[in-house]
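Worksheet: one structure, shown below.
Apart from one protein chain that is not included, each protein chain of the complex appears where it belongs.
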Amino acid sequence: MCGVIGIYCEDESLTSRIAYFSLFSLQHRGQESAGVAVSGDSVQVYKGMGLVSEVFDDSTLTKLQGNSAIGHVRYSTTGESKIENAQPLLVKSKYGPIAVSHNGNLVNYWDLRKELEEDGRVFLTDSDTEVISHLLSSYLLDYDVEGALSILTEKLKGSFTLCLLLDDKVVGYRDPYGFKPLCIGEGEFGYILASESCAIDSVGAEFLRDVKPGEVAIIEDGELRFERIASSKQRAVCVFEYIYFARPDSIIDGVSVYETRFNIGRTLAKESPADVDIISPVPDSGTTSSIGYAYESGVPYIEALIKNRYVGRTFIMPGQSSRELSVRLKMNALRNNVRDKRVLLIDDSIVRGTTSRRIVELVRKAGAKEVHFRVGSPPIIAPCYFGIDMSTREELIASSKKVEDIRHEIMADSLAYLSLSGLIDSVGIDESDLCLACLTSEYPVEVPGERCIRKC
Amino acid sequence: MCGVIGIYCEDESLTSRIAYFSLFSLQHRGQESAGVAVSGDSVQVYKGMGLVSEVFDDSTLTKLQGNSAIGHVRYSTTGESKIENAQPLLVKSKYGPIAVSHNGNLVNYWDLRKELEEDGRVFLTDSDTEVISHLLSSYLLDYDVEGALSILTEKLKGSFTLCLLLDDKVVGYRDPYGFKPLCIGEGEFGYILASESCAIDSVGAEFLRDVKPGEVAIIEDGELRFERIASSKQRAVCVFEYIYFARPDSIIDGVSVYETRFNIGRTLAKESPADVDIISPVPDSGTTSSIGYAYESGVPYIEALIKNRYVGRTFIMPGQSSRELSVRLKMNALRNNVRDKRVLLIDDSIVRGTTSRRIVELVRKAGAKEVHFRVGSPPIIAPCYFGIDMSTREELIASSKKVEDIRHEIMADSLAYLSLSGLIDSVGIDESDLCLACLTSEYPVEVPGERCIRKC
Amino acid sequence: MCGVIGIYCEDESLTSRIAYFSLFSLQHRGQESAGVAVSGDSVQVYKGMGLVSEVFDDSTLTKLQGNSAIGHVRYSTTGESKIENAQPLLVKSKYGPIAVSHNGNLVNYWDLRKELEEDGRVFLTDSDTEVISHLLSSYLLDYDVEGALSILTEKLKGSFTLCLLLDDKVVGYRDPYGFKPLCIGEGEFGYILASESCAIDSVGAEFLRDVKPGEVAIIEDGELRFERIASSKQRAVCVFEYIYFARPDSIIDGVSVYETRFNIGRTLAKESPADVDIISPVPDSGTTSSIGYAYESGVPYIEALIKNRYVGRTFIMPGQSSRELSVRLKMNALRNNVRDKRVLLIDDSIVRGTTSRRIVELVRKAGAKEVHFRVGSPPIIAPCYFGIDMSTREELIASSKKVEDIRHEIMADSLAYLSLSGLIDSVGIDESDLCLACLTSEYPVEVPGERCIRKC
Partner (left out) sequence: MCGVIGIYCEDESLTSRIAYFSLFSLQHRGQESAGVAVSGDSVQVYKGMGLVSEVFDDSTLTKLQGNSAIGHVRYSTTGESKIENAQPLLVKSKYGPIAVSHNGNLVNYWDLRKELEEDGRVFLTDSDTEVISHLLSSYLLDYDVEGALSILTEKLKGSFTLCLLLDDKVVGYRDPYGFKPLCIGEGEFGYILASESCAIDSVGAEFLRDVKPGEVAIIEDGELRFERIASSKQRAVCVFEYIYFARPDSIIDGVSVYETRFNIGRTLAKESPADVDIISPVPDSGTTSSIGYAYESGVPYIEALIKNRYVGRTFIMPGQSSRELSVRLKMNALRNNVRDKRVLLIDDSIVRGTTSRRIVELVRKAGAKEVHFRVGSPPIIAPCYFGIDMSTREELIASSKKVEDIRHEIMADSLAYLSLSGLIDSVGIDESDLCLACLTSEYPVEVPGERCIRKC
């Protein structure tokens, strides 16, 4: 889970600021590190740990002069929170400087790395981005950009949406499955590639279109061209972008994220009605589907929970007895709204169940007569190998427990999940064009040890 | 606008953590600086610029050992963002160490300071807190705590809610007008004084009651006692705590903030209905009243605007052309929700009008057919001298313009404010017990150059 | 042990830089904190922990605009290493802003503070500088600067060399005993007051003269005037400035520090000759007296020890076995220079004896046949109450041990101290005009529990 951008800007002093603003609007896609590479007289990169607004200041942006840029925000995955893993990765090669921003995950990363090591190559990081840069530089010895990406596509297994700076060319590429989104906009300043359309809005540009799976977008000397370099019989668009990950104001592959979530709420209301007094989201992930549920059901939308807006990465929670305080600090129940009421809570999904349990308890202790729970997705039963850090299969409560057992575990008076067909209808994309692996345990590409549905 | 807390905790290693957690839940009351003073073997203070979570870490909290503590979060007012102004202020006096956390504003600060300077006194800061500490230490030469506070009350003009550490005693005091809130809770750990009840919830304590205007609460040797030391014929509770400032999950002087805002929305709907397709808040300040308006009117509550959750203090906005991007970065319109719709936006108040204008423009550009605006308070026509930093009278758009002119200025299709009586009814507190000065220009205490309504 | 400066500079943009450079040349007088106060449109102060070069940068210096300034470097004394104790201390008073830089120590600090507390006064720090600012502001209510300093002098017991910023006046004052040095220079830019003449050299100014004990120097509107405001029958100039503390290129009260130390070496050679092959300093404190000893004795000056130039405050020495490595890291013996040689080591003084012992051991282990030790001062037998942090009487090895016992303790083949008369002759100042308390245990002013020699 990361965010990528690419910028071509005619005013070379404005490029890094456009990059900064657009990354800022993709901050929800990753808060661990942020970086920008700019191609001017030379290619420079600046990156650091933390939020976009913490990494950059006016003087660092001013130093990054040039017409082309790519950027990246990185999600905090388990363990390795290191500056070495921050992107874009900038390498020098025979082709010239190559900078890479990557959103996705390579299933055959270790195979590829071993193969390269057999050749005597060395690696300074443990990221798949470095492997991609090695392969790319090799293919660019003999092929043009389109050719190199075409061979790369055959080599890589997994998901990869890339923004590249190849010398002064800005290149956007989306793997043939189209797991992760990428779209392109045009503004007065020039062009912008971004993971989500909200980044295009944020810099005042107009949305042009989504980059298609298997398609490359190249901006060279101010000219934009597209080429379809990999055939894609069937897409595998990540359904969790719609359920949880993307910003509600984004439109991905022609589908509004807000609308999808609103539809999810309406569908849930039809599939699993509840005899309650108020509908309340688990903030903020359940907000839109709760509004949809309330709209459909006619039950008032009234908040049962308030979230502390200042909970961030740096918050410390020291000591044993303090840990018990943790939930209360992040959320508080609105006593007057829930007292003696039958409350329906809606969240986008349940992963381990522990947080849901605490929230139900919080609302009940605040005086609710009944606490019902609805989930805006089917049960998550299998891990993701394509970029969403969802813990192991063992940790997923729905991988081993039935709905009634989960209801008991989270101590709700009733619990219902959205049906798979309800989800697919809410999104409005063909089932065969979606990656639903975490919900079905059937993977669109081969993953060792998992069942693959070859879509053809 | 600040937040204060006082803690008595039987486990002296837990005190600073309780203080930390409760300040964390009052973070919305001030983000400029944070500090905690703890009385153990000696009285120590630790404070710094920034958020509670930025100022403190595990090792600083661990060093602050003792049973008694007070804390403070400070709002960023114009100009002087200095560590010297951070609170609590700790002084040594004949009485012993005195630490002061203050929420409010002294109208006669300069008179008091000059008087003290005539005596040869020196000042290391420009804060009214230092003046309070001087007076307090003088009165404590001859009087006990209650006596000293009683004389202090006669001396000070303006608003002052205080949490004090007097040696190892924790003292909470609220001026006789009760401008700013203060309440007390009891937990397994001991006692907690706090500006708002959400802080009591956050540490798992039970709300006991509000400290009354003119009343002191003293926790000494683990025992809590109250004493009414100043007569208060009429209260002057700040109405803006309910409209905007306090957290919605707090209950202040017996009134739920959420309920008040929900009522405001309902009242607005009755007073100023609108023929629209959707009701949307200006996030986050208009959320609760929008929910109330939608509830009353039956028009769907659907968001027209998404706020970027990562907008913070450190965000830079460099350069001229960049400044135009600023609104888009903070908020984005949901095109699919507003296209060809008649949209009603609701905000808590309008100060200068510039932001409202930009928001209306944003929604209109996203395709709304009509954009109407409702405001959850009467027009703000006069400045606040009691602690809310609301700019000068000249900057207040409603101090010189009529509603129709304001509507024209913000380019809305219609505009309506809540009536004063509608506000008072929504709060449910007697008009004579509220400070409504910013809405009426009639001040409950004498302010040079302003009209005073002596309430008696 | 601290350094103070005062600057009057006609170019108001240069003032803070002159202050910076002169403080930089007094860095040896204190490395804990540094600060500068400048009087321009208002009086501003900037201070921080650490070296002058760490505290200030170009932008902080540029912000400090004005014609008058004072500055301070603070020595790290035991315990309280806090920013609160950094100087100059800036206070606001009826007189206006008062900034104080103080070098010295008040024997009656607690008496004075209690007296002020009886009056209801409060203290934000535990420094005698704050007490001085209280008294000064009181006296300035009724008297002019000279009058106020005159009364202050009667009130204070101990040593106090002050640089003051009184509104826009720069004031230098030296207590009637003249414990601590202060001199004045004139440059093209204006005037400079400084603890040592090396600071005057460092900014290209000409040395004018020493400020006399009991004399005030006032620079007002660019004009310098002196006034003798306190009678001083007998001076008590700190002899340790010459022995150890001052920089060798300074000239204090007409006496060259380098010459004094060179003379000490020559006198030592005459008083206590040694049959050795080489003379070597304990670097850097014994360098100049070693050169003098070698000059007088004709024995070659050849270094036995090399000091690591990068040993600083931040150096960590973790763990038990690591601690044994500590001496070797700071110094190393030059094996080839000492092997099979009779070596004479010279240091300026011996405080606890532990370091001397380790150094003797280091040289012996490197192969020296004999290791002799000479000390450029008489034994230190009593603590200092006037500003030099010399540990308690118990920790002073010479307070309880005879020379032969000390020799045994430090494991030298021979040991000799300079005689008191040898020291006095080397300095060339009348015995009655020197403070020799640490060497004689006879104090020039009353100190509770110590014997006072009233010099009259």
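Per-chain numbering from 1; labels A, B and C assigned in written order.
Following the convention adopted for this analysis, a residue touches a chain if its C-beta (ideal position, glycine included) is under 8 Å from a C-beta of that chain, and two chains touch if they have at least 3 such contacts.
These numbers come from a predicted model, not from an experiment.
Asker: Kindly name the visible chains that come into contact with the excluded chain.
Answerer: A, C
Asker: Decide which residue listed in A:K63, A:R121 or A:R209 touches the omitted chain of the complex.
Answerer: Answer from the full complex: A:R121 touches the omitted chain.
Asker: Among C:A148, C:A333 or C:I380, which residue is in contact with the omitted chain in the full complex?
Answerer: Per the contact definition at the top, the residue touching the missing chain is C:A333.
Asker: Would you indicate which residue among C:Y95, C:Y173, C:Y242 or C:F262 is in contact with the undisplayed chain?
Answerer: C:F262
Asker: I'm checking contacts with the chain that's been left out. Which of C:V36, C:A86 or C:V203 qualifies?
Answerer: If we include the chain that is not displayed, C:V203 is the one touching it.
Asker: In the full complex, which bits of subunit C touch the chain not displayed? Write them out.
Answerer: On the side of subunit C, residues 14, 17, 21, 24-25, 27-28, 31, 51-54, 56-58, 61-62, 198, 201-204, 247-249, 251, 256, 258-259, 262, 284, 288, 291, 294-295, 300-303, 306, 308-310, 312, 314-316, 318-319, 321-322, 324-325, 328-329, 332-337 touch the unshown chain.
Asker: Residue-wise, where is subunit A in contact with the chain that is not depicted?
Answerer: Answer for subunit A: residues 89-94, 98, 114, 117-118, 120-124, 126, 133-134, 137-139, 141 touch the chain left out.
Operating definition for what follows: only the chains that are shown with their structure count from here on.
Asker: Quickly list, by label, the chains bordering both subunit A and subunit B.
Answerer: none
Asker: If you average the Cα atoms of subunit A and of subunit B to get two centres, how far apart are those centres in Å?
Answerer: Those two chain centres are 36 Å apart.
Asker: How many angstrom lie between the CA centroids of subunit A and subunit C, rounded to a whole number?
Answerer: 62
Asker: I'd like the Å distance between the centres of subunit B and subunit C, where a centre is the mean of that chain's Cα atoms.
Answerer: Distance between chain centres: 50 Å.
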